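Every protein chain of the complex appears in place save one, which is left out.
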Amino acid sequence: MEIYLLLIFMIVAAVAALEIKDLISSVIALSAVGLSLSLAFLVLKAPNLAITQLVVELLCLILLIHATIKKDLPLVKDGRWLFNTVSTLAFVAVFLVFIYFALKELPVFGMPIMRVSGEYLDKGFSLTGAANIVTAVALKFRGLDSLGETVVIFVSAIGVLAVMRKVGKIR
Amino acid sequence: MTLIVKTITRLTIGIIFIYGIYITLQGHLGPGGGFAGGVIVALSFIHILLAFGKDVGMRKLTQKKVLFLMSLGAVVFLAAAVFNFTMRHNQEAYTLHAEKFRIFSSLFMPIYDIAVCFMIGTGLYAIFLALALFTAENKE
Partner (left out) sequence: MEIYLLCLVLFCVGLYGAVRKRNLIKIIIGLVIMEYAVNLFLVLIGYRLQGRAPILASDQQVLNMVDPLVQSMVMTTIVIGLALIMLVVAIAVRIYEKYGTFDITKIRKLRG
């Protein structure tokens, strides 16, 4: 039941984050979405994800405020209101048609298909010695995924260095 | 920043750092792990950077050191993974069954966690350093 309330709050906060004109207010509304997502993870019995999402949300808030503060922002006007809105709604409608077909194939809420993860739950503790099965899966059984994820962080660091570097060193 | 922010930062920065290390080390026993712990460690360094300016932040952890630690984490993770992969047939020999639910109940999980913490923490700190540093440099 709590998860319904949290989801409705998240939708309201997301609409507010997109529609408020002041940029710093909208960034703070976005972090309201993220913090209630952290609470939702806690309700859905995922304490690992709740901690990670809470911390990541703080860093994201710092970054976005760092990007928006101290900048004189001219008001961005929306031109061609009708055409833009209609084309966007058409895009969302195409997405919803695909979702309608995909939603029939999903398992019912509350009864997951645990063919692979049943094995992990049975053998995880005896094979790795870790009581927290989520960490065991992330670092032992699926360790290559974690390695690829850190490669993504390396690539992101290189990308930020390349984008933010001072140009004009060529004489 | 003002004097109040600097004093409070000086008081709380060690606690935040130690909490990150705690979250990292008990990652295989309770909620936590290398991902969250690494982000907390990165946040403590970013805290210094925001409160004292970029000169003090760079004095503690220079750019070369950051890159070295990041690469060290990746190499340690890769080495442990390859060793574990080659020894996969007698996996049970590499878990200590003597004392369960302690930090050393497993041989490889703390090493993995620490390596991931190094990579995530220093990687995110390097990205933030690049953002803050080059923004200030381009303005001059």
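Lettered A and B in written order, each chain numbered from 1.
The rule is simple: a contact is a pair of C-beta atoms (placed from the backbone, for glycine too) under 8 Å apart; a residue touches a chain by one contact, two chains touch by 3 or more.
None of these values were measured; they are calculated from a predicted model.
When the omitted chain is restored, the residue from B:Thr12, B:Thr62 or B:Thr135 that touches it is B:Thr135.
Residue positions on chain A in contact with the hidden chain: 3-4, 7-8, 10-11, 14-15, 17-18, 23, 26-27, 30, 33-34, 37, 40-41, 44-49, 52-53, 56, 59-60, 63-64, 66-68, 71, 73-74, 76, 78-79, 84-85, 88, 91-92, 95-96, 99, 103, 106-112, 114, 116-117, 120-121, 124-125, 131-138, 142, 145-146, 149, 152-153, 156, 159-160, 163-164, in rising order.
With the whole complex as reference, residues 30-31, 33, 35, 39, 100-101, 120, 123-124, 127-128, 130-131, 135, 138 of chain B touch the missing chain.
Definition applied: only the chains that are shown with their structure count from here on.
Computed centre separation for the pair chain A/chain B is 21 angstrom, with centres defined by C-alpha atoms. Against chain B, the residues of chain A that register as touching in their complex are 47-48, 50-52, 55-56, 58-59, 62-63, 66, 126-132, 134-136, 138-140, 143-144, 146-147, 150, 153-154, 156-157, 160-161, 164-166. Interface of chain B with chain A (complex): residues 23, 27-36, 39-40, 42-43, 46, 50, 70, 73-74, 77-78, 81, 84, 91-92, 95-97, 100-101, 105-109, 112-113, 116, 119-120, 123-124, 126-128, 130-132, 134-135, 137-138.
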